[in-house]
Every structure is written in C-alpha cells, then in structure tokens.
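All protein chains of the complex are present and in place, except for one that has been dropped.
After this line comes chain A, so read on.
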Amino acid sequence: MIKLDRRNFIKGAGAGGATCALATMLPGSLAALEKEPLKAVGKEVASICEMCSTRCPISARVVDGKNVFITGNKEAKSFGGKVCARGGAGHSLLYDPQRIVNPLKRVGERGEGKWAEISWDEAYKMMATNLNRIKREHGPEAVAFSSKKGSLSGHFFHLAKAFGSPNTFTHGSLCPGAYVIAAKSMFGTKLKRDLGNSEYIINFGHNIYEGINMSETRGMMKAQSERGAKLVVFEPRFSVVADKADEWHAVRPGTDVAVALALCHVLITDKLYDQAFVERYVVGFEAFAAEVKAYTPEWAEGITDVKAKDIRRIAHELAAAAPHAVVDFGHRATFTTEEFDMRRAIFAANVLIGNIERKGGLYLGKKAKTYNKFAGETVAPKLAKPGVEGMPKPTAKRIDQMDKQYTMVWKNGGVYQSILAATLEAKPYQLRGWVMSRTNPMQTMTDRAKVLAALKKMEFVAVCDVYISETAAYADLILPESTYLERDEEIADKSGKNPAYYVRQRVVETIGNTKPSWQIFKEVGDALGLSKFYPWANMETLQLAQMNRDDKALRHIKEKGYVSYGKPLMLREPSMVAKFTDTYANARTPDDDGTYASALKFKTPSGKIELSSAAVEAFAPGRGVIRYRDAPLKRADELYFIQGKVAVHTNGATHNVPILANLMADNAVWIHPLTAGRLGISHGDAIRLTSSVGSETSYAMVTPGIRQDTVFAYMGFGSKNKELIRASGKGLHCGNLLPDSTAPVVGMNLHTTGVKVEKV
C-alpha cells in the first residue's frame, strides 16, 4: 500500500485542518498523493467490471506498473472475452488524480465545496453521532438508505436493517424497474431474453449497441450476422440500434404501448397466436383478448405515427418466425407514465407467440437449485446465504408503501424518488438523514432542483463514492470507496440457461486511504453499536461460508474468475432437453414430446402466466387487465425531450474519468433540420431548452435522425458541482429539465417531457 506521506500534500491543504477552496487540487484526492507505480496482485487477474451495472467478467493485467490492460474473461463464453470502452478505461478511473482517496467532511456550507480530510475513526464517529441521534429523537425510519444495486448493496442494506430503517432504495425506479415488476406480475419472476438464437427481434428503443450489455449486444449481433435474424426497431431517434435494424420506425415518444397492443390485436384477431400454449400456460386470456379487440393497427397509427399496414405485416412476420422470435422488453423503462402496461403489453406479445423457454425467446434463469433438481445430481454447488440471526424488524412502514398501488415495488428497490416528498413535505412522514452508496440522484433522479432542496433540508447526509459526485458535493461526509480494481468481493450468481458463478478480485494493491464498501459499512455498524449483526471477520470468511467451506471449489472459482456448470437448458426446447438427458443419467424423464414442458410452472397465485391479474386488480383497482390509457407527455406547443445512453459513458458515474471524458465531454441536442429551420437554429448554435421545471443550454446537432417533434440528448452530462473538473458545466443536465413524476403501479420516474427550444 502506498503510504500517506503528509509532506506530499500540497501547501494549500494546510497542516491543521487541511481545508482549501476548490482549486486544481482537491484535498483527499489522488492528486494529493505522490504517484507511485501500480503494484499488481498477480500477473493476470480474473475479476468483474464496475464501470457500469452490467458487471461483465473481465481479465486484467498491469502494464509496466503504469496502467491496466483490461479485456473480457474468456471463460465467460457469451461475453466472448470482450470489453467495452468503459470497461477498458478502468485504470483511468483508478489513477484519476481527482478520485477521492481519503475521508472528507464538509467544512463550509452544504455544496460550497469546502472539505477537510479526516481519519476513518472520525468519519465513523460522525456517522454514529448523527445517525444514532436521529434514531433516538425520531426513530430509525427517519434515515433513508439508497445504493446502486449490485455486489455491495447487500452489505449496505444489511446496515440499514440492523439500524432499523425500512427505507432502502435502489436505482430501480429511475431506470429498469418497470419491466421487472411487469414480469413479476405476469410470470412471478424475472425473465431473460435469448437474443443470440432469435430469428426475428422487435425492439422498442432498447439500444444495446450503445447501452452495451456485452452478452446481449453480442447475442443480437450474432443473431443478425450469423443467423440472418430480422431486427425491427421502434424508436423516436435514429440510434445505432436503429441503424443496424432492417426497419426503423420513428414512433412517437412514449406511445410504444399502442404498437405493442396492436401487435397483440393482430396476433389474436388473425389467429396467429400459439393457442395450445395459451390453453396450457395462461390465465386471463379472455379478458385480455376482449380488451385488445379495440386496439387495431389503424387505431395505433393515429397515436404512434407507425403505419397500420406495417404493424399488421410485422405481427404476421413475428408469428411466422415464432417461437424463435422475441419482442424485447427493453431496459430503461421510463418512457411514459403507462410503463406498467407498456411492458406488460410487450410480454403479452411474447406469450402469444409461445416463445417462453424456447430458443430465441424468453426464459427463466436456471440457478443451481433448479438445475440440480432436473439433473438428479449436484452439477453446480449451491451458494449458501450466511444469514444473521435476530435481525431487527423495522416497526415503521416504508415511505412508499402507504399507497397500496406500489405493493410490488419495494422488493424491487422501492420508489426512490419518494424520498423527495418525504423530505420536503413530510409525506407520509419526515425523513431527516440520507446515507448513500454509489448512487447519484442529482443526475439520475428527475427534477434536480427538488433533489437539491431535499439534500439541503436533510439533517445529515453521508455518501460513499469514488468521486465527489454531483450528489456527494452536498454531503456532510464522504466515505471513499476503493475502486473495483482494488476490491475482493463475494461470489456472485451469474446463472442463465445453466448455473454460473463469478467473483470480483483485486488487481492492484489499494492506493491511498480507501476501503471496500463492505468493510466501510461493517465498521459503520461497529461504530453504531451494531457489531452483533456482523459475525464475519473479512471477505475470505464470507466467501468460504458461501461455498459451504469448500476451499477447493472456492479456489477454482477464484482461479477462473467465472465458472459455468452443465449445459444450457430451456425446458420446452427438445434438442436441449435431449442433450441434457444424455449428459445426466438421473435426469428427470422428459415428457412424451421430448421436453420438460410439464415442469414449467410460474410463481404466480395461479401457477400460470397471468395475462390478466386478480392480484394486481386487488391492490391497484382497474389495473388487473392490460389497457391503453392516454398519457400526456407534453403540451401542444412543446417538443418532446427524450434521452438515451452512449457507449462511452455510464449515466451519472463516468463523466469525470479522464479517458472517457476526453472521448466525450458534453452532449449536443439532436434536432431535426425542419424544426431547427423553423426556430432559426443552425448546426452548432448554442440553444436553450426550457421545461416546466428548468432551463438548460447546450448546442444544436441538426440531423435527420430524429422526429420533427422531438429533441434528444445523451444522459448524464452537465454536472453543476465544481469538484468534477472534467464534467462540470459541460453539456446539458437532463435531470434539470425533467419534472418529478411517478408512474402508477411500477413507481417509475418519467424521462419524457415537453420543452421549448430557442437559440441563444
């Protein structure tokens, strides 16, 4: 470990308080340390990326003690040993002089940018004093805990639980939540898509050629280039995925649900649907069929601008390719307030073509327990969950559970933005403290002004991050986490059609005074007097407990980094079942048709796919059956404002990473030539966008690759805190234009709104 040498700190940091106004060098940043060669842990280390939330398996090698060459881990076949630009830039984050490597406390006003370095002991004391005071005076529920979902949110939420607060949140309601909740309401579980084996793919703006998810990106490219699959894209903007498609339909923003319903209408009306499948596996078909009767392609054309004859033709093509075809349920699910029915309508189209557990369709993940049961032997070890006994049960209700319609949301990360009303209006009760880990709501939650007001109103805010993010800038205390290249973590489940595990391992020795967040939150627990809930000593003991103390199996996973067990299995695919039964002598006997179709059960109240749901009707009256509802997203005199992902950045997280910031530092606004012409705007002109909540300036990119009634910008730019020196003030801040709005049932934040555009 590099020693912290006080003499190496810049003069401006001062000896006593180590405070300074923000200049070129931040106190507590890596720049304040003397640069020393990276110390590699091994020659080539298999690990897990963290430059976005896909968390691809990687392999990393230190080059000349200066940087790290990162590529994909070849053990993970569907990832192909590949890595994207963000993944390849991990060392740029590791060695960014602006990364925070020492705990910091605020010494000026909140957000003023005055920081002092403190010891971990002092940081923990601050946590204990503040959190325990709020708990004593107002109850533990007055503190909200929010975190990026993933490897370490478990440790973070364990702290929340031990502390006694029910108010835990992930990024879910700001991005992917709706499709997960839609899937759970219909299938009782999440579903995965088998893009690589598909022959016909319908895609509603799921831009996996820019928002790269390595195995899916590769899967779709494989389907397109090797299988000749047809790709049909509905998206208001000409994205890279639209470019690679056979057909691009510039659908009106937020109206995708009408296209999906019209596809279902044609599948049912023209009797193209898989009647045997529906008969066997589906309840609620009649109610759904009665509802979609009115949703003709002609009706949809009026709403979506997609031609009726195209919708009809596409439905027929989809059915012809079934069951090796898929309607992609997307990722970012914040297009409309009708997200619940949009994602359900997409799933319904998949159900109608009977692609569940078929190649090229949708399938249920096969973890060790399920897989071993089918195989009749232990093919994959089961991961043990080292539980802690006697965890306190929170007495208070979650702030997002007063409204029954959000019943399904809390298990999926909660309605994150409900923190705003709870803090600003005490609805349903007052929040007073906010602890965050690797989450940046100032960028990713809508209505920046409200988020800012909420942060300022809090009595105590603590943020664990690698940078002084736009959110961390308003904290009282910053807990610096080690980068993923410096951390060891638990074994993670990566099962797909067969079980698989992988593990994050440190590649270089820790630089500076950072810690992995599992350790930070264990030590915070100690400081809060909650030690009894942390019976493990370190990560090694946790990993061993996961593997039921099987040291050999653990070493195997660590050596390979990624281990897959058995052969891919889809229950209704005869060829796969045949290979499976050939491999495992004691495997379950197939049905007469050579499949495991009779074993396909769903964790819904009926045990079947619930195309219409009585359970949903009970907690959200009127919502049991999938239905179209108008969702006004802008005023007549406004343009739609939509956003999307770019391949070189991760929303709200990577914009200060040097290599990535150099590749793309700001976000131009895409505007159609005719729209630009009417507004007197030329390519490159500075323009202002004004919405109901905010105003932002950027510059125009005049392009035919966008609808005339729509403007687009890539998300995550325009940070307003001065600590992110490379990102600050560059480009347009999307969250500052989007109003605070929450979709029914799924609790999603809304990312489509109306704006007025003018030249400045």
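One rule holds in what follows: a contact is a pair of C-beta atoms (placed from the backbone, for glycine too) under 8 Å apart; a residue touches a chain by one contact, two chains touch by 3 or more; residues count from 1.
FYI, contacts and distances are computed from a predicted model.
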For this session: Could you tell me which of "ABC transporter permease", "Biotin synthase auxiliary protein", "4Fe-4S dicluster domain-containing protein" or "TonB-linked outer membrane protein, SusC/RagA family" is the UniProt name of the chain missing from the displayed complex?
Result: "4Fe-4S dicluster domain-containing protein"
Problem set entry | Option from A:Lys244, A:Arg438 or A:Lys494 whose C-beta touches the chain left out | A:Lys244
For this session: Consider the whole complex, including the chain that is not shown, and state which of A:Ala162, A:Leu544, A:Ile659 or A:Ile687 touches that chain.
Result: A:Ile659
For this session: Considering the whole complex rather than only what is displayed, give the residues of chain A touching the chain that is not shown.
Result: 63-64, 66-72, 80-89, 91, 209-210, 212, 214, 217-218, 221, 224-226, 228, 230-231, 238, 240, 243-250, 647-648, 658-660, 662-663, 703-705
